[in-house]
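Working notes for the structure below.
Of the protein chains in this complex, all but one are displayed in their positions.
Going in written order, the chains are labelled A, B and C, and every chain counts its residues from 1.
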Amino acid sequence: MPRVVVDVMLKPEILDPQGQAVANALPRMGVSDVSAVRIGRRIEIEFTGEPDLERAREIADKLLANPVIEDFTVRLVKADEPTEAHS
Amino acid sequence: MPRVVVDVMLKPEILDPQGQAVANALPRMGVSDVSAVRIGRRIEIEFTGEPDLERAREIADKLLANPVIEDFTVRLVKADEPTEAHS
Amino acid sequence: MPRVVVDVMLKPEILDPQGQAVANALPRMGVSDVSAVRIGRRIEIEFTGEPDLERAREIADKLLANPVIEDFTVRLVKADEPTEAHS
Partner (left out) sequence: MPRVVVDVMLKPEILDPQGQAVANALPRMGVSDVSAVRIGRRIEIEFTGEPDLERAREIADKLLANPVIEDFTVRLVKADEPTEAHS
């Protein structure tokens, strides 16, 4: 069954101290070619029937993201097209 | 410039109370066809040069995910193939 | 009006990669005397009437914490005894 994925990220102009902490920890791991790390949320919504993007967008807008500081995107992910497909 | 996206989700057998809270709040919004909500993290990693999936996987394993309770996937996202492409 | 504060922390035996990332980033800030950083959640619950610790505990158990991987504590914080009192 397909599911809806909502990705929520801080707006680009909003500082992300947690991502900054990860970025700053990398040199100690020998990693020096990362310029930025941003940490957001990924929410998976499963519907009992047909996934409803419009409905998911409404849920995201009210309960998942803060539109003042965050951007979100809503998309369908097919069951036979796993999210790790590109890895 | 392409970037690497790491998606971190609680393993399916681990309870997700925050997702549960969202799911339980939906009937009051008139939404009755959602069976489950799971909340994870989405991390975007930008490299100064060529994105390095292997390196990103190592970072995820050490600083982004807890392998005992979480699963993660690592993938490339092209700049001209925005994540909202499917929305 | 007093409020109830729920503190949720990962159990001591559960790895906390986000706290680890902060700890690993500190040497670059010139901080070398921190042995551990743990990141949890702090939830403030306001009641319309008398704060109800028992009720708050029930809410925490069902919607705020995952008892398999997290511990939580519930306590009253008086309005005239701000949380920053000890800083």
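In the analysis below, a contact is a pair of C-beta atoms (placed from the backbone, for glycine too) under 8 Å apart; a residue touches a chain by one contact, two chains touch by 3 or more.
Quantities reported herein were computed from a predicted structural model and do not represent experimental measurements.
For chain A, the residues touching the chain absent from view are 14-18, 20-21, 24, 62-66, 68-69. Contact between chain C and the unshown chain involves residues 7-9, 19, 22, 25-26, 29, 31, 33-49, 52-53, 55, 58-59, 62-64, 73-77, 82-87.
Residue-level contact of chain B with the missing chain is found at 18, 20-25, 27-29.
Keep in mind that, in the parts below, only the chains that are shown with their structure count from here on.
Although chain B and chain C share one sequence, what matters here is the overlap of their interface residues, and that overlap exceeds half of the numbers used. Centre-to-centre separation of chain A and chain B, using mean CA positions: 6 Å. The set of chain A residues that touch two or more partner chains comprises 22, 25, 29.
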